[in-house]
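Note that one protein chain of the assembly has been removed; the remaining protein chains are unaltered in position.
And now, chain A:
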Amino acid sequence: MEAGKQAHVYIVDQGSTTAECHSGRVESDLDWSLKYVYDKIATVLAANRTTLSVGVLGLRTDESENSLYNDDDGPEDESYQHIAVHKELGPITLSDLGSLQEKLVPSQTEAGDAVSAIVVAIEMVNKFTTLGTGKPAKSGRKIVLVTDGQGYIDNTDPNNLDQIALRCNELGIELIVLGIDFDDLDYGFKEEDKSEQKRENEALLKSLTDQCNKGTIATLIEAIDNLGVPEIKSVRPYKAFGGRLALGDYEKYPETALYIDVLRYTKTKKASAPSASSFVNNKSASNGSSSNTLGDTDMPDAPGDLSAVKSHYLYQVNDPNYPLGKRDVDRDDLAKGYEYGRTAVHISAAEENVTKMDTYEGFSIIGFVPSESFERYLVMGESCMTVAQSVNEKAVVALSSLIHALHELDSYAVARIVLKDMKEPKIILLAPVIEPDFEGLADVPLPFAEDVRMYRFPPLDRVVTTSGATVSQHRYLPSDELTDAMEDYVDAMDLSTFGKGEDGEPIEYMTMEETYSPTVHRINAAIRNRAIYPDEPIKPPPEVVMKWANPPADLITNAASQLKRLQKVADVKKVEAKKKGKRFNREQITPLSGLDIDALLDTNTTQAISSENSIPEFRQALGRTTSEAEILSTTKQMGAIIRKLVKESVGEASYARALENLRVMREEMVDLDMPEIYNDFVKALKKALLGGELDSNNGGEGKVFWVDVKRGKLGLIDQSTTDGSNVTAEEASEFYSSK
């Protein structure tokens, strides 16, 4: 969207001929042209800027309603008949769009002169953009005519067109004519069996736009096709720092330290989709009749029978003298503080900033590094661009010397920056940028020691065995053949010259400028669409966004043989979905040495599972079972332990443990594909918990444990989890309701 003030008038041809469908379209010509007009209006609505003014004129309307037709004093001017102002120039709202939609329907007439409508629009624009002083305001001016070219245009006085074009040029108006099925050989469109009238009109309108300095005529299909290209919200440049870039301490060593006056601007910033607010159906309000009277503009945020959702905060502390050991406290009775581990550190209001480090605004170089040592995946986020203060020639030349020195040495600078006094210091990496019309230092944020938490990973070019030996041939390592096939494939899939320039020359494919943020544009498109056509369902993501979700078809075709070879050599095999029911022959797990621990376990006596070591013993006992009956009895023992833990819990102290036991039981039953054992148990458990059977004498409440079970999603095992279950997903989710 153009910046600054704008005044745009849309002229929509709604003559009776626009009710017809042409060129194989199923929508009427009017609906088709409105697709364009509404999209443009929606863009204005989305921008939410009062400086954007829109006017809408109907052409070939049944009624005649405009300042030139029925001027205050003079007689009605017939040449301006069948032109109606649907909306005067001014800011537009969603409700305006609603009333426009009612008015913009095909009329019963074919009469109405398109060029006259342009004249009416010119006067609308002129009036709106002329200041009280009589001088023209600083504003963009644009008139868009969308027409099927079927109406009669009076061209008896050829000078007329010249006059109109002259007026447009005087006022600086941009005139765009979009014709339904107008011929455009460049765009590859030609209408067969065109009427003589239309042919003449096309020629006439073309000669008009040709005479305008800013005139364009195009076939509507081209404009519609271009609607898919998203508009990018333009944001005013943001200055992220202005001050001195120092090298050395210029206050302490004025002779041997330097500084350069610079400005630093934001270069990248993650664009975010518009944010939504929460509402809820307000049933009570819809019963009352008076709450939503028309014109009630005091509640712009609550549409119709909806009310806003607000948040409420409740604070609790532990206090054994209160029920369940929790006591509600008022926020006003609380002091501010921080957590140090699990210790609360109270900070009095007077000391509020005690944990803040004193810092002073500044930008200072720490040192230099060769550019090849830069590991760019360590960059922490958004970038900025530093330039010299432009009016300060000394600074311009000084910064230029640094930029060129870095460039010539293939080096980057590491610098510390504090954006404002008391803000935290950051470390950034500066790189020279030299373009024909630009010199600057781009910067990206670097991580601090605490921000990097490297895990160690085995190398990819050798395999280290458990004994510590290094192997270079292994199934985890690519063979020479695989390496070779991968090289060919990567080279075949090159995008750096896959794009086509204006003259068909090879250029980079998929540049940053062509890729649009999927979330931003999908949400925006959905909002517009919902605003214009409230009854339509959600659409799939826009084409312009999904274009980059797959490799281009031509490229794939080119690389087909390389891919085929790569796949063959790689010999990758998909792992079959987990084999269930590995009941009595489970894989034996051994320590690194491969020692058979099970042989050491006392397997002769079937020991009871102890409460204190329940999980390992339960798992080991299951591993020894040889019949379903044994599995059942082992699980029963575990069940008894869970019940005991809950029943004997001091407050909620043992709940976490009981829950973990339950989780393990569920996991094992899923693994063994014996869901019914678990389901039977958990059904009985739920009953006992809600029935108060398992409330402990020490303040534990079974109901509370049930909430934990729900939260842990430890309910019934359903069919989607394991085939053996006869519980449906609905039954499983129904189970969580406390009945």
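Please note the rule applied: contacts are C-beta pairs under 8 Å (C-beta built on N, C-alpha and C of every residue); 3 or more make two chains touch, one makes a residue touch a chain; residues count from 1.
Keep this in mind: contacts and distances are computed from a predicted model.
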{"item": "Protein name as given in UniProt for the chain not displayed, \"AP-1 complex subunit gamma\", \"AP complex subunit sigma\", \"Transforming growth factor beta receptor associated protein 1\" or \"ATP-dependent DNA helicase II subunit 1\"", "value": "\"ATP-dependent DNA helicase II subunit 1\""}
{"item": "Identified contact with the non-displayed chain, of A:Ala111, A:Leu171, A:Leu482 or A:Leu690", "value": "A:Leu482"}
{"item": "Listed residues A:Leu205, A:Leu429 or A:Val682, member touching the removed chain", "value": "A:Leu429"}
{"item": "Residue of A:Ile118, A:Ile221, A:Val262 or A:Ala559 touching the missing chain in the full complex", "value": "A:Ala559"}
